[in-house]
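A protein chain is absent from this complex, but the other protein chains hold their places.
So, subunit A:
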Amino acid sequence: MKLSGLPLQAIVASVLLATTAVAEHTSNWAVLVCTSRFWFNYRHLANVLSMYRTVKRLGIPDSQIILMLPDDMACNPRNAFPGTVYSNSDRAVDLYGDNIEVDYRGYEVTVENFIRLLTDRVGDETPRSKRLLTDDRSNIFVYMTGHGGNEFLKFQDAEEIGAFDLADAFEQMWEKKRYHEILFMIDTCQANTMYSRLYSPNIIATGSSELDESSYSHHADNDVGVAVIDRYTYYNLEFLEAHVQDLSSKKTIGELFDSYEFDKIHSTAGVHYDLFPGGEEAARSRLITDFFGNIQNVEVDRAKDLALEEELVELSKTIAMLRRKEAEEDAAYHNVSSIPASVPTAPPRKIQGAKALTEDDWWTKKIIGATALAGCALLWGVGSFLEA
């Protein structure tokens, strides 16, 4: 069985490589993490949800977006607009909308789950929607927001992820060939310290503020009652809305970075591409849609490839032959296994369920108790008698 599977995969892989050798990456994923709980952190959820809408607008499907929301703002009793989250006081766009899939929510948003997600060290029972099923041809957009400090980011006010933890997680991803390129974006106080420890290649990182600098919220909505978005995210979105309207946009990451101004953001946004192959130039020339949009170049030009088609027909014949072989082997295997083997079965350990309380042995219990008490009294009596 194993043997017949292997060449099949190899053949398919070789064909795929031949046809898509031009493409830099073959899939796009987004990991969008909010790390703040509680109503007054409404803006952090709004930040993440605006990013969610942006990547969805540019074609990344829900199955390739991992959305982590630690608290429920849309259906929060304090929300005057049930079922909605707004990131602007004009309330033009409902970010929660009608179609949303939250993968990790509530208490599930922990440092452990985040790192497990990145490194794919999860249990067998974890559903696919909670896993980052990337490979070495996947571009990943990682966005984080919350409250942070020098080289840490708080998760739900209860624990922290350190810059070293993050760097190690990315390194493990690189070693496991789980990404092609990563765009890491973080909006928190002293955000730039979070990527300062990265030591893995192919990562472009950007953050909202320098060491000892706070990140600020943009504006509040009086009917919602709290601030609705952060400055850095607001101006990122502004750029994306204005210049990246669809996948045909040729705007580059460099142009996005150039749009960051201290006057607007009120903090010094930072960028990092030390270990990017080709350095600053290559990193800045990457298209925004390489990370925010879904890869589209899967079209095959049929007219030219008569030879290829013939090859494919040949290949499909081989595959059919292999399948048949596999099925035969499978059947043979099943025949073998269907012979009843005298497998020693472990005696089933019974878990005791709830039991009906009865009063049958009530008297027995009473008698035992009385006897025990009487015995103790007797012992004491004998002891004191002997002592006397």
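Please note the rule applied: a contact is a pair of C-beta atoms (placed from the backbone, for glycine too) under 8 Å apart; a residue touches a chain by one contact, two chains touch by 3 or more; residues count from 1.
Here is the rule we use: contacts and distances are computed from a predicted model.
Protein name for the hidden chain, per its UniProt entry and selected from "GPI transamidase component GPI16", "Ribonuclease P protein subunit p14", "Exoribonuclease phosphorolytic domain-containing protein" or "Trafficking protein particle complex subunit": "GPI transamidase component GPI16".
The hidden chain makes contact, of the residues A:101, A:175 or A:212, with A:101. One of A:80, A:242, A:282 or A:321 touches the chain omitted from the figure, and that residue is A:80. From the set A:242, A:312, A:331 or A:377, the residue in touch with the chain omitted from the display is A:331, counting the whole complex. For subunit A, the list of residues touching the undisplayed chain reads 37-38, 70, 72, 74-75, 80-84, 91, 94, 96-103, 105-108, 123, 125-130, 156-158, 223, 327, 331, 334, 348-357.
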